[in-house]
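Remarks on the structure that follows.
In this view, the complex is presented without one of its protein chains, the others remaining in place.
Now for chain A:
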Amino acid sequence: MTLQLPPRLALAHITKRYPGVTANDDVSLSVAPGEIHAVLGENGAGKSTLMKIIFGAVRPDAGEVHFNGAPVAIASPHDARNLGIAMVFQHFSLFDTLTVTENIALGLPPKEVGGMKQLAERIRATAARYGLPLEPNRHVHTLSVGERQRVEIVRALLARPQLLILDEPTSVLTPQAVETLFVTLRQLAEEGTSILYISHKLDEIRALCHHATVMRMGRVTGVCDPRAESAASLSRLMIGGEPPREARVTTERGPVRLAVRDLSVPRAHAFATELQQIALDVHAGEIVGIAGVSGNGQQELLAALSGEDPRGAAGSVQIDHQPVGRLDAAARRRVGLAFVPEERLGRGAVPGMSLSANTLLSHQTPPYVRGGMVSPKAAEGLAAGIINRFRVKASGPAALARSLSGGNLQKFIVGREIESGPKVLIVAQPTWGVDVGAAAQIHNEILALKATGCAVLVVSEELDELFGLCDRLHVMAKGHLSPSIPVESATREQVGLWMSGLWEGGPASERPHAATEGASHG
């Protein structure tokens, strides 16, 4: 005991209250040097608040923080960085109008930046070393969500931290890239870096972490060695019961509802992905998934399908054989399309408006809008119904969209789109950052909609989700879409390779550095 190093980080009896909620209640936690420590819990369990306290972004109401054995008061992220703590946030803190290099330079102490050229080189080198391809001179607003997260990870790694905090870092990576990241994290741990790994993905935690602190509703409900636990036992600690089961439905496949034919869209800006001859069909009563690493054209495809980018040829997108390629989003909705976008706040919902006002984004017909006039009563009724049916945690239809947690807002948006009774539903990242219970609920709603004969297209970067939900899978790479494969005959390895564009006639002619052997005869 005398020889043992003090823990890198020790939290004792941390409590943090917000108006109406206790985010952390008497939380203690200890991380040894070189340890990979998981913090496991559903959304709203208090993980993010705890991490913000460690990072100095939030001050606790009570409790102590020790770093390398010494008591510390971390008053700001600046203090945290000086101690050697780096964090990759779940919500990105990047300036859209600046380049990757400029953003990273802002987060570093001035003397560490050196020249911008050298910094760009360091970024490139670090990114390549950790398998996180990144172009330092691109502007952040041109990056997909996944690419933005890469910026955050690289920024944290550049500071060579003693303690690295990662908040749900793998949601945007291919299975192969997750493996690469894990190799990196293990290497960092061996070099003595402590890692706090926040996640709700039980498999990852069991594969990677040495210890796990499980939280539920602001309290610690268990500390364990995840390698010795089963997914079921971890899940019980996390949600206090058995995980909800998802009903698998088999439905008769109906006629083609959504048909995409030879859809090519030139890039809207220098760093966008050009869509090249996309072709896909979604039948009534069928769920089709699109897998792929973010930034390979999913954003562009979704915008072209939803009508946010109506530059495709008229016939290239058809809903019930009606050409809609040139129509705007509202016009496509009238034909029977519904769309759940990847960004909830600011795109799927107006942050500063009430939930009932937000229903009007996709319900623009009587009784909600009649003769150019809004019916507040009808909109309120609709919002109340969605809140009720989808068990959205909100104070009521008058609650502002930004006051909801990510998971609850997602439930609301999914509910709003389903309530319109669509013929075609397109969902991007249905359960991104959503807790296990809400994710199961959203999946069940999508499956129920399929059973009613809706055609559903799901774009997700989480393979588990796609495999669990879909009937057929496409993979997107470099603006091309692979042929579809039935889920039953698809393997993760094959889909993972396709993510690099390695399908028959795929766009991977330039041979990426990833494992390519034995690829083309998949």
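Basically, a residue touches a chain if its C-beta (ideal position, glycine included) is under 8 Å from a C-beta of that chain, and two chains touch if they have at least 3 such contacts; residues count from 1.
Following the convention adopted for this analysis, contacts and distances are computed from a predicted model.
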| item | value |
| --- | --- |
| Undepicted complex member, UniProt protein name, chosen from "ABC transporter permease", "Phosphoribosylformylglycinamidine synthase subunit PurS", "Methylmalonyl-CoA mutase" or "Leucine-binding protein domain-containing protein" | "ABC transporter permease" |
| Hidden-chain contact residue, picked from the options A:Pro7, A:Gly307, A:Pro422 or A:Gly479 | A:Gly307 |
| Touching residue (missing chain; options A:Leu5, A:Ala331 or A:Ala448) | A:Ala331 |
| Of A:Asn137, A:Ser403, A:Thr452 or A:Thr491, the one touching the omitted chain in the full complex | A:Ser403 |
| Sole contact to the chain not displayed, among A:Ala62, A:Ala125 or A:Ala314 | A:Ala62 |
| Per the touch definition above, residue among A:Ala57, A:Val113, A:Ala268 or A:Val369 touching the missing chain | A:Val369 |
| Of A:Pro341, A:Pro397, A:Pro422 or A:Gly479, the residue in touch with the unshown chain | A:Pro341 |
| Absent-chain interface as seen on chain A, which is shown | 18-20, 61-62, 306-308, 328-333, 339, 341, 343, 346-353, 357, 360-362, 364, 369, 372-374, 376, 395, 399-400, 403 |
